[in-house]
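A single protein chain has been removed from this complex, and every other one stays in its place.
Right, chain A next:
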Amino acid sequence: MSQDLTAELCASVAAAIAAATPLCLRGGGTKDFLGRHCAGRPLALAGHRGILDHQPRELTLTARAGTPLCEIETALAEAGQCLPFEPPHFGPGATLGGTIACGLSGPARPHAGAARDLVLGARVLTGRGEVLRFGGAVMKNVAGYDIARLMTGAFGTLGILLDISLKVLPRPEAVRTLVLDCAGDEALARLRALARRALPLSASCHDGERLWLRLSGAERALGPAAAEIGGERVEPGRAEDFWDALVREQRHPFFTAPGAPLWRLSLPPHAPALALDAPQLIEWGGAQRWLRTVHPAEVVRAEAARLGGHATCFRGGEAMHSPFTPLSPPLLALHRNLKQAFDPHGILNPGRFHAEF
C-alpha cells in the first residue's frame, strides 16, 4: 500500500499555524508511553506510507515515514537485508517515522550503530509549513548541516518526517547465541574483556541470572569465536525469541511484571555496577541498563550522573514532569533556539519531549 499525503499534511500544518493550534503527531501510536503527554490536535501520519526506493546493491532504502516497520523489514528480508539497528516496534502498528522520531535502537546497537548512525537523509515538513530535503540516499554527504540526524530522536518537535533514507545492511550469514551462568558483576567484567577483542559479537544481555551473547558473521568464523567465549549454545528458535521478543520488544518478565516504573540508564559501557538496589537487566555491553525501581527520579538520575550517563523513565513516567533527563542551561538554550529555527510557532509536539519546548 502506498499513499502520498504530503499536500494534505502541508494543509494541516498551514491550518495549525493560522489557528495557532498545536499538533500532536501520531504514527502507529505504539510509543505513547514514552515521553511526555502532548496537548494538541492529533495529526495522523500513518497514512503517508510506502517504500519509495530500495537499492539492495547500494545498501539504501527510502520510505515514507508512515510505512509500517514490518513492511520495511519484510522487504529487506526478501533481499537478504535488515535494519542494522534492530529497532523495537512496541506494537504491530509501529511506523518508520515514529521509530526514527523516537531514535530507539535494539540489541545490535553497540555493534551496528544506532538509528541516527543509519539515517542518511530525510524530507521534512517544518513548523513553518515548508517541505525541505536534507541529506540523501548516499553513504557520504557533508553538504549542509546534518539535519536528518538532528531529526532523529527529536520526538517530532522540529519537523514532521515525510520520507526517510536509511543505510541498510546484509543479514549476517550465520548467527549463534551462547549463554553463561553468572552474576551481574561478573557479566560486566566479562563484557568489558570481550569488548577489547575483535570478536563478531552482535548483542549482549544479562537478564539477572545469565549472560546471553550473540555472534553474527560468516558461519566458519563463529565456531572459533564461540569456542573462545565458552558457555552453552542456545537453540536458534529460542535464541531468536530471546533477542527479538523478550529483550527488544520487552516481553521478558523483567519488563512485563507489574510494579515499579521502568528506567533506562544510558551509561559508559565500562561503568561499574549500579549502587541502587533494584532488579536490573543489562544490555549493550553494559551501556544500557534497565531498572525497575520506585526510587525517586532524583536518586536514579544522581546515580546515572555519578557513573557518567543519564536516566530516562521509560515506562510509567507519563505523569512525570520530565521523564527525560533535564538539560543543562546552555544546552537548553540551544534547544530553544533550534526549536525556534524549525518551529517558530511552537505547533509541533510542544512539550512532548521536554516541558520547555
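The rule we apply is simple: a residue touches a chain if its C-beta (ideal position, glycine included) is under 8 Å from a C-beta of that chain, and two chains touch if they have at least 3 such contacts; residues count from 1.
Operating definition for what follows: contacts and distances are computed from a predicted model.
The complex includes a chain that is not drawn, and of the options "Cytochrome c-type biogenesis protein CcsB", "Aspartyl/glutamyl-tRNA(Asn/Gln) amidotransferase subunit C", "DNA polymerase IV" or "FAD-binding protein" the UniProt name matching it is "FAD-binding protein". Across A:158, A:175, A:234 or A:313, the single residue that touches the chain missing here is A:158. Residue in contact with the omitted chain (choice from A:287, A:313 or A:347): A:287. Only one residue from A:5, A:83, A:150 or A:234 touches the chain missing from this view: A:150. Although one chain is not displayed, chain A still touches it through residues 55-60, 80, 103, 109-110, 113-114, 116-117, 126, 130, 132-134, 136-147, 149-150, 152-154, 158, 169-173, 192, 195-200, 217-221, 223-225, 266-270, 284, 287-288, 308-310, 312, 324-328, 330-331, 334-335, 337-338, 340-342, 353-354.
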